[in-house]
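Left out: one protein chain. Kept in place: all the others.
Note that the chains take the letters A and B in the order they are written out, and that residue 1 is the start of every chain.
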Amino acid sequence: MGKRDFISTLDWDRAELQGLLDMARELKQSPFREDLKNKSIALVFFNPSLRTRTSFELGMHQLGGKAIVLEPGKGAWPIEFEDGSIMDGDAEEHIREAARVLSRYCDCIAVRAFPKFQDWQVDRTDHVIKQFAKHATVPVINMETITHPCQEMAHMLALQERLGSTDGKKYVLTWTYHPKPLNTAVANSGLIIAAKFGFDVTLLCPTPEYRLDERYMQAAESYTQANGRKLTVTHDIDEAYDGAHVVYAKSWGALPYFGKWDQEKPIRDAHKHFIVDAEKMAKTDDGLFSHCLPMRRNIKATDEVADSANSLIIDEAENRIHVQKALMLDLLR
Amino acid sequence: MGKRDFISTLDWDRAELQGLLDMARELKQSPFREDLKNKSIALVFFNPSLRTRTSFELGMHQLGGKAIVLEPGKGAWPIEFEDGSIMDGDAEEHIREAARVLSRYCDCIAVRAFPKFQDWQVDRTDHVIKQFAKHATVPVINMETITHPCQEMAHMLALQERLGSTDGKKYVLTWTYHPKPLNTAVANSGLIIAAKFGFDVTLLCPTPEYRLDERYMQAAESYTQANGRKLTVTHDIDEAYDGAHVVYAKSWGALPYFGKWDQEKPIRDAHKHFIVDAEKMAKTDDGLFSHCLPMRRNIKATDEVADSANSLIIDEAENRIHVQKALMLDLLR
Partner (left out) sequence: MGKRDFISTLDWDRAELQGLLDMARELKQSPFREDLKNKSIALVFFNPSLRTRTSFELGMHQLGGKAIVLEPGKGAWPIEFEDGSIMDGDAEEHIREAARVLSRYCDCIAVRAFPKFQDWQVDRTDHVIKQFAKHATVPVINMETITHPCQEMAHMLALQERLGSTDGKKYVLTWTYHPKPLNTAVANSGLIIAAKFGFDVTLLCPTPEYRLDERYMQAAESYTQANGRKLTVTHDIDEAYDGAHVVYAKSWGALPYFGKWDQEKPIRDAHKHFIVDAEKMAKTDDGLFSHCLPMRRNIKATDEVADSANSLIIDEAENRIHVQKALMLDLLR
């Protein structure tokens, strides 16, 4: 039997993921265990983190294990990811060594590696974490690359806590303004996890250029179909919010403008009104609001919405620790 | 019952603080306990640290708990502190979320946030830690902002170890030269803790402009009066050292020159002779010397004084771990 990685929920079916969510709920009730005593995880951050670091480091501790935090390029060596390369540039270390050595020390490797944002055709290969997974001999967990599966699970747990069954409910993933173009990871993730868990899914974005990568659009299409639901893409705010049970907000950069962000700026600047506010939420069916953190207040959502009783932002963030503990238990026990 | 924070000793009375010191003494004898098993603390550093980090991280471990070290702006997101702000600047995350999420993960949040040193009227509001305390649902501990209460406690423990009772003894807080204007935190702290614990307190500084903020001057005045002691401000070195039992050295920037430090420079440069040396110490009553660390040798105090038998600098630094463990036990048990 080979090892199993947690790189994308595309590779895990709904029943498996529900198993993790059920375990997470249990851990939320009884957080302290010793199952992973003598186990360890290396947390490799190529990008900064607050919640992810705290929830993984503390989560592993609460299961009896030990997390080691590494920041290549800061406290550690820059890493080369191409096989066969002649390493005469900046990188001092090859992923073949980094991944294999960490596999000797630790029982699991978690990686955060954001896209480089120059060329989506490159970024969409998810090369960094794929290379980690290829060379590591232990399970590899995605702490956010071009998707953010741990956030998906925390999000879904928060939704199930409030909604019970999610089947047939209306889920809106809405683009919102942000002064900078952002990673599509959480948007991709929201789309596919909602589709997998039986929602009718609406993607609301300013123009067709903000459509997400076809890999995720097609997955969402196929999941909704299999569940007897539908996937809708719209640029009409009213249509999207109408009767929604969930509004998940996120900003992202439009894929056709990758690497030429100055050309995208006028478009995004023209859509600041996509902010989630009380007026829009009033059109929903007592809809829940959420956003992964960090979230710019009064840019992506108003204080009123963020602080409303229907806001899940803090619950979803808390759930990160519970779902990640469930995941580590599943992969390492 | 609300939570209790440890932001300033102004909010804790002498008996409560003495309780912490007594517990610290006990922990110094028997350092290893399991009282805080399954408890955790987030250590949030907006500024660098050696002793504070080591003593909190190790201290929590020695009580059976777990510390998580976070450095916003380095390994984590920059944080916005203003309520209601439209977050279109650098900050990606609001304190409302940061504090509430950390409160979900951890049982306590400790914060180091130095003044910005542009405008004392702003810095004196202690806005960063106050906002943490406001939004957190767990106790918040001050790891140095505009006061340094953990240092106060370590200092007082070291003094009690040598002096026994501190009542009626003469305590001199002396300004010393430093090439840069520094935070007044430890000076404020030395002043108020000495006053609270029954010393006759003398503040020695080059000119009236180095008087500390009135909030702390008045607190010291009121504490000394309540104890039947007195608070003296002097610019006369001989008068200050004469018969002193304790000399606590610290450099700080003069409040009237906040943000226009080039105008202060000639004044500080003219007072390099405030260095604590053997000649001055000879005027004391076998006086103890101390300084929080780090300390620039032969600038603030001579090697001779720093390395003398009467120097408490290492004991005081060691005591940080003991008093902080007592504090965590008190707040989290």
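Everything below uses one rule, namely that a residue touches a chain if its C-beta (ideal position, glycine included) is under 8 Å from a C-beta of that chain, and two chains touch if they have at least 3 such contacts.
The model shown is predicted, which means the values in this text are computed figures rather than measured ones.
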{"item": "Candidate in contact with the missing chain, chosen from A:R51, A:H94 or A:H245", "value": "A:H94"}
{"item": "Residue among B:I41, B:L173 or B:A317 touching the omitted chain", "value": "B:A317"}
{"item": "Absent chain, residues of subunit B that touch it", "value": "31-32, 45, 48-51, 53-55, 57-58, 61-62, 71, 74, 179, 293-299, 303, 306-307, 313-314, 317-318, 321"}
{"item": "Hidden partner interface residues of subunit A, rising order", "value": "38, 40, 42, 66, 68, 70, 72, 74-77, 80, 84-88, 91-94, 96-98, 100-102, 104-106"}
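Throughout what follows, only the chains that are shown with their structure count from here on.
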{"item": "Inter-chain centre distance, subunit A versus subunit B - centres from mean C-alpha coordinates, in Å", "value": "41"}
